[in-house]
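Some chains omitted; the rest stay in position.
Going in written order, the chains are labelled A and B, and every chain counts its residues from 1.
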């Protein structure tokens, strides 16, 4: 690990570097959480409740960050969460994200709200591990059409986000009257002609209102586990459920034959006041008990955070805002650097903790630290 | 829920918007708590100790906020707590409150310290759910006269406030020498001629002293459960006890045949250093065990807070300061907007938590989160 002599050197710096590149409304859109942003902050600070218990004098000269997810090999357990509106922060949009992930040998999850088509991204990073994150369209045919595109162009898993029955109450966006610039086109949504026309009309009229309203029109907010089953039956790809926070729901996911779970509270953007993502992870891992792979996202900002999440049972983790910040800051190479920092920090953390592979973590590597005073 | 494009968008904003409309003394009077204001702050922050455990993929296309309280239907479980001196913050005074409640299909509790008569308010909102909050007069005949008025003009329950044996030690009011402007008349108190004269005399002389002193003269500070029983025996309306914080008192309330309990610490204005209202709720709910309806007020500022209170067993909740702020900010339409935000936020929170009715909340919807570090 010959350290680069040029910054940034930590994930937090990307936030700072992104700020001058973005309008206030866009910056806030990325940053904010729902309501009082309690969960947003919790996602980050909850990691401090878990103390690593490092072991010494185990040989760590050969540390291995390679693992498999859904049977595919990745060189790092830190991938990119689905994030919307890539072009909003950088002209390359999702192209930069998918390419940086391919270069870094890690997984990219493309959002239904992407601004570059499934196909275009697949061509840009043909050998990268790519998953497709879905919201179900009311018109199931649109969904099926997109699923087929994903299958055909080399996406290797579907990620069904289930925590968005309605858009979270994000006060900053409302105050900013956040709306997309006209050139930001949501290619999946607009792949349906009728939808495209309705969307353009409303957008012109009401801005953010249109967006939320249309979301409510286009996507199915009344989906149930039967719909997850339907999706599973209608694709040859593994289906992963994103947005689970309870053991109860994890158990149901297993019953319905799901192939993976992303423990997530959507980065604190949906329901405020829920458990921090890292706090929700152990229960899910326990009930799943190896029957499918469990991932998590939310609040990861250092390699130390990543190691804690892995130690608590996540097979891999994903990051949302760091992707947006690094994209805004410097496109593909910014994103690559961000992923590199996570790798480097994770590797250092593993060496110092006496861990030589992300696949085999010792028991008791973390302990819940209730000594809250020590944080003050 | 087509989101309005005009603010305010959250309850906290009303506080900011009210400030320039009020004198410092009046603003402080609303804001303050007793002594060190520890309970005042606790009421709000204690909600963060409870984490919601949202369930996914239950159909939430049809979310129902309707419930009944004391047998009457309301369209929202968020009503308005009894607050004094309506005209002090807006010329319409309580008229704006009761009308906004009627429009919003929710419950209005009129204070004994109101500045508009029982009758006037009843006429202004004939179909709204209205309750009458009582302090017992030393002269029980005055009380009976007012109870009769309430019964006759359509109030549907009596709320006996029991946490005011003496006014709390509110330092800000003492420093501000808070007193009412001459045109603010406490119509219930002054409905008795002798009292009216004495009150006017003292008020002219000593300001706030007069108010407290007269309160001590006019109201009965030595009431006991026998008086609650007397009230119950002397009205055909249900009697609700407001200001209970312990399981012991809740048990007694049941024994005395009370019809409802408002778990409340008077918004931290009476005895400082008591449990936060939300922390007191579960014990009361448990001991009551369905034998009467349990409500709560204190510190609710988002729909997420409301959902937590309902999940912990409150049948409905009430808000005090938000009513005063929204009234000060923009009269009836301000209050309506405030109630609307609570509705909207609650609905979003329910959808995201997988809850479709305020009447049937799943077990384990909240968990006490002792992970205090995560808040820092």
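We adopt the following convention: contacts are C-beta pairs under 8 Å (C-beta built on N, C-alpha and C of every residue); 3 or more make two chains touch, one makes a residue touch a chain.
Remember, predicted model here, so these are calculated numbers, not experimental data.
*Asks:* Number of identical chains in the whole complex, 2 of which are shown?
*Replies:* 4
FYI, only the chains that are shown with their structure count from here on.
*Asks:* To the nearest 5 degrees, please report the angle of the rotation taking subunit A's Cα atoms onto subunit B.
*Replies:* 90
*Asks:* Could you tell me the distance, in whole angstrom, between the mean C-alpha positions of subunit A and subunit B?
*Replies:* Centre-to-centre distance between subunit A and subunit B: 42 Å.
*Asks:* Where on subunit B does subunit A make contact in their complex?
*Replies:* Touching subunit A from subunit B are residues 1-3, 5, 7, 9-10, 47-48, 50-62, 301-305, 307-308, 344-345, 348-349, 351-354, 364, 367, 369-376.
*Asks:* Would you mind writing out the residues of subunit A in touch with subunit B in their complex?
*Replies:* 35-36, 38, 41-42, 45-46, 48-49, 162-163, 165-169, 171, 174-175, 177, 206-209, 212-213, 216, 221-225, 227-228, 241, 243-246, 248-249, 252, 270-276, 279, 369-370, 372, 375-376
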